[in-house]
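The structure's right below; bear with me while I get my questions together.
Missing here: one protein chain of the complex. Every other protein chain is in place.
Note that the chains are named A, B and C in the order they appear, and that numbering of residues resets to 1 at the start of each chain.
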């Protein structure tokens, strides 16, 4: 089969690889229909993820058809159309029992990282019963690919951890795909205002189209002053960090209201300053989270009920043969204005 | 009347001052029976609290008898024995409505800080209806003084924010009075283990007597290794920071388990490093809080039911004439082994 | 002044009465601008509320202008435009501290019940600081009248107690004004489906216009079968009872899914059968609540942010001189298709 293989920092190619086969009774083999590329795939290609070794097939998102199942798989049969979660979950370890699938002792984020991933004709999915989801009737499969990772990430790490509530003020720092995913799902809870902050005017355009009530460019605007002005000096109830660098995390500390929450979504490579000399008495919470995808069933219901415009995140479409071009487009998002790309087999 | 007055960094004296009088219809004047000294009083005396101006009567804790009430005070009458909360709360601003009394727009921590405090024969208490609590029948008044500040602080900022639960593992960094208050109240929720960490062997002795299941001296022990060994490598579910310096806050980051909480109690004067490059994916929360004393009614019930040995925190007793000596004893805790002192009129 | 006075079962008239005056330092006198009529007013007129004595001025809803304030009122000044809450709250008793204002020991639902109410030119409001709300800039005052009682009732007793969540299925039994208020506010949480059930086709028309995804007439349809069919046999996650008779409460027991909630909103005059022989093992909750109006600040924010179409509930408008006609229209809702009437001074 064809597969997109990581060959060390800066190197990847579309190679011929053997089809995967069942390795455990709880595995399934899925024939891929559609996949996408994640910011994390770019991180791997920069060499930032040393746990991902050369030779690895990348990708942890997608929709496909079950080809084969191990004898212990009870929920799926060959021919079933399925959504693949970016997180593999055994469903029985102490972390899985708490819904903390990201820390599953034999799963977590392993696809396209510690085991071969979804940017291929076929993929082996461990713990299939608790890592795949049946495609609901009448749901657009392209939209569905957005539920593998980006929408649960924005929703769980940003919106749920941030306790977005009716009438509240939400500020999201970073209007890239994951910040926009938080913006889309924050609207489930009807906040009074959603303020998006980014350096890129193109992304702030998307933000306005996706429901932001206010947008600011932190290259140019006095963001802290503006958020204070909008909130009678208090700050935002929920601040979502969706970039992953110290400067934006520190900006969040200036934006949060007393009693508020900073919900970190960004993947950080460096420590940041935490201004406890000011925040110790502000009754705030800071949360971190690797997406658990425990809300996938809930998101599937909102998608099936037409309450979530997941497809809005898709800007470009490619065939699997064109995957190198898809990477090129996605990696140059400020020029191409790409959010998420769909790659179809 | 006599009053302990702050005269600028390093200077205090027991002065003659006029008796306070009612300034608002919601005020009460309380004749003090018993008070105590808080670590915050020492901070003020070091000059660390610039919002406290010279000439201020110190003290924000105590028990007394209502002497006089404003016309709008509905709950108390002269002669009522009352507990004074360290936090004044109007009960009607947006913060008070949420139980976040520490941020009351006309209250918060003002006693012995922005207005004259309780280390005097009499004190004026604003918002009396929502800042005083009737002394329950049969409750020891010395024990009750511990409910003005230190016990709600350890309980709300440490135990409640830290979500201590039956069977969980709690680590408390700092075995001073507030860390010990967290230790006492953590036991309301029956954790499996409470690990106390301090540099002072005398305080670790107190900790063992107060119910710690394990104690470590971080001058000597490999605390991180020891906590990992006790938890199959995971770390503690709840980590309570009860010191207030960067080094201890950073230690907490090494002690917390995935899915756990760092509940900050310490008063910090400096920023700390937050290791987001490691913690971003650990599904943790960090909380800060200035005590709200919204749990005072709950704590009064546990005290009246003999479920809380608040008096255990009291190590020394003085008369109000001896308050300078009481300060001396409290300020030299490592030598005197003082936890909390009681000062009686 | 003019006032609508209850004179015993079946009897009311528009009488001349003296203007109210301040009775406590925490009182305010409000000059009424707009009021409305509640189903509870009709209950009183039927003689169903024996705690309401003849001679009482009715009404517990409205918007007005502060005319005079007692010396302890800190938040409002003469000339302030205010929303009147149907619940008076002292803000300091144990119930108020928990946000359970409905059970305030010196307040609760007293307006137009135990003390004179808002269907008059002026009204005395006890505990003014915690029972009035400033009218936000740019908010329509007619819409605002819906926030005195009906919207917080539907929201708190139905939607919040019922834990409506994104993707969930909600069934509301009763499409009268309060059921429709639950329907409007349930949408804050983006459920997948909201099923409205009533005997009156006109009200089901309103329901469809207000966002119901499915409507059933329980005079004609097999409602239980239909809800099961929509939910793969499970039932609804949240069932809201908004009628107040045994038959509808018992219907709710047939509609609720395992793990679901029946949130009672209806005012009941009789006991109902609870089918514990079936429900004991269904992991359900049943909740009851007299509205606390503790969410009024949240609802004001959603209204100001144009996220809540409160005005949609208003079907008829009258001047205060026409209040007897307004009662006539409201009492004959099935003929007049009245939901809420606005009565303006």
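Keep in mind that, in the parts below, contacts are C-beta pairs under 8 Å (C-beta built on N, C-alpha and C of every residue); 3 or more make two chains touch, one makes a residue touch a chain.
Being a predicted model, the structure only gives us computed values, none of them experimental.
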Discussion item. Considering the complete complex, identify which of C:47, C:258 or C:297 is in touch with the unshown chain.
Written reply: C:258
Item to complete: Have a look at A:97, A:209, A:278 or A:317 and name the one touching the chain we're not showing.
Response: A:97
Practice prompt. From the listed residues C:17, C:268, C:307 or C:337, report the one that touches the chain absent from this view.
Written response: C:268
Worksheet item: Given the full complex, what residues of subunit C touch the hidden partner chain?
Response: 95, 98, 100, 102-103, 244, 246, 249, 258-259, 264, 266-277, 279-290, 292
Item to complete: By the contact definition given up top, give the residues of subunit B that touch the hidden chain.
Response: 165-168, 187-190, 192-193, 213, 297-302, 304-305, 307
Worksheet entry | Touching residues (missing chain, whole complex) on subunit A | 25-26, 70-72, 74-75, 90-92, 94, 96-97, 99, 106, 129-130, 294, 297
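What we mean here is this: only the chains that are shown with their structure count from here on.
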Practice prompt. Spell out, as numbers or ranges, the residues of subunit B touching 2 or more other chains.
Written response: none
